[in-house]
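For subunit A:
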Amino acid sequence: MNMHLVIFSVISAVLISCALGVVISRNIVHSALFLLFALISVAGIYLVLLTEFLAIVQLLIYGGAIVIVILFALMLTRNEEYPRIQNNKLWPIAGILSVLVLITLSVSYFQSDVIRNASTTISPAGVKSLGSSLFTTWAIPFELASLVLLVALIGAIVIARSDKGGN
Partner candidate 1 sequence: MAVDCEAMNDFYNIMAFAIIALPLITSLGFMVVPNLASRTCWLISSIVSLVTFGISVLLFVSYDTMIGGTQFGFTVPWLSQGINITFGLGLTGISASMVLLNGIVLLGACLISTDIETRGRDFYVLLLALGGGVFGVFLSSDLFFFFLFYELAVLPMYLLIAVWGSSTNFGSFNRSKEYGAMKLMMVLVAASVLIWIGIIAIYVETYMNGTPTFVFDELRILSESGLFSSGFQNWVFLCFMIGFGVLSGLWPFHTWSPDGHVAAPTGVSMLHAGVLMKLGAFGIIQIGIVILPLGAQTWMPLLMVLGIVNVIYGAVSAMSQTDLKYIIGYSSVSHMGYVLIGAATLNSIGLSGAVLQMFSHGIMTALMFVLVGAIYHRAHTRDIYVLNGLIKTMPHICVLFIIAGFASLGLPGLSGFIAEFLIFLGVIKISLWIAALAVLGAALTAVYILRLIARTIVGPVDPKLENLPDANKYEKIVSVAFASILIAVGVWPALLLDSINVGISSIMSVL
Partner candidate 2 sequence: MIEGSNNLLLLTPEFVLAGLALLVFTADLIIPEGKKEWVGRIAVVGLIGLLFVTASTVMGITQPVYNNFLLVDHYSFVFKMIFITVGIITILMSEEFVKTNLTSQGEYYGLVLLAILGMNILVQSQEFLTAYISLELLSFCLYVLVGYSKFNPKSNEAAIKYIIFGTFSSAILLYGLSMVYSVVGSTLYSDIAQVLSTSGFMDPVAMLGITFIMIGIAFKLGIVPFHSWIPDVYEGAPIPVTAYLAIGAKIAAFAFLARVVIGVMLPAEELWSSWKIIFAILAISTMVIGNGIAIVQTKVKRMLAYSSIGHSGVLLSGIVVFGSTNGIVLESLGYYLVGYAVTSFAVFSAITAVTYNNNIELIKDFAGLSDEKPLLSASIAIGLFSLAGLPLFVGFTIKFYLFSSISIGGYLWLAGIAVLASLVSLYYYLIMIKSMYVDVPEQERAHADITVRWPMWIVIILSILMTIALGIYPDPLVNQLNEISDLLK
């Protein structure tokens, strides 16, 4: 057994079970914690893919920011409904649909020559080349992304600020 494969399998198992925990758990705080672990496992997957930089980014932004923001929101909107979150009435259909998507996509991956004939060596991505590529080739999307963040910032302030008015 290849060492990489073992590590990969373990992380994947943790990832998928945590992900299932997110969507199945009845307690929303548990879901948020499961999400945190799932996101950390994704960082592990990135490490297996020899992408340390992105693993760090994943930990910082997803683990450090997004989950914290979610927990923050949960605290602020403390709600007695949280420990007994219900499913949609249509959840069996949702389940069937997801399984169908799962099967279709998996079959297509197995059927695809291009995917199966891919090389088996993982090439590491250097942070330096990543950086230079980000600021040269991808400069325009980068600028745009900064505007997106600006909009999100302004929007969050506009929406959440409690000022005069109201009903």
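A quick word on the picks: all candidates are chains of the complex that A comes from, given by their letters.
Observations, loosely collected:
One rule holds for everything that comes next: a contact is a pair of C-beta atoms (placed from the backbone, for glycine too) under 8 Å apart; a residue touches a chain by one contact, two chains touch by 3 or more; residues count from 1.
Owing to the predicted nature of the structure, the values given are computational and were not obtained by experimental measurement.
Taking any copy into account, the candidate from 1 or 2 that touches subunit A in the complex is 2.
Against candidate 2, in their complex, subunit A makes its touches with residues 104-105, 107-109, 111-115, 136-141, 144-145, 147-148, 150-152, 154-155, 158-159, 161, 163-167.
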